[in-house]
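Worksheet: one structure, shown below.
In this view, the complex is presented without one of its protein chains, the others remaining in place.
Then we have chain A:
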Amino acid sequence: MTEKPVAEMTFEEAMAALEAVVGQLERGDVALEASIALYERGAELKKHCADKLAQAEARVEMIRAQEGRAVGTTPAEGL
């Protein structure tokens, strides 16, 4: 089990960690106290993933460039 704080995980890391936690719990060879801690961690990971999935926002912007550098954006209309 990785020690990285859940809040700092990418979606993919959190998903992989959640799968690992579920697998461990399902094997049933975890001590009772540890299984409760595992469940809590799994719940936290699931929430983290759900939050990431909820952040689904379709924003499309056009880059304004000057001399090869992006200096600003304009919302893209009609795309």
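Brief remarks follow.
Just so it is clear, a residue touches a chain if its C-beta (ideal position, glycine included) is under 8 Å from a C-beta of that chain, and two chains touch if they have at least 3 such contacts; residues count from 1.
The working rule: contacts and distances are computed from a predicted model.
According to its UniProt record, the chain left out of view corresponds to "Exodeoxyribonuclease 7 large subunit" among "Exodeoxyribonuclease 7 large subunit", "Simple sugar transport system substrate-binding protein", "Electron transfer flavoprotein subunit beta/FixA family protein" or "Response regulator". Not every partner is drawn; the one left out touches chain A at residues 10-12, 15, 18-19, 21-22, 25-26, 28, 30, 32, 35-36, 38-39, 42-43, 46, 49-50, 52-53, 56-63, 65, 68-70, 72-73, 76, 79.
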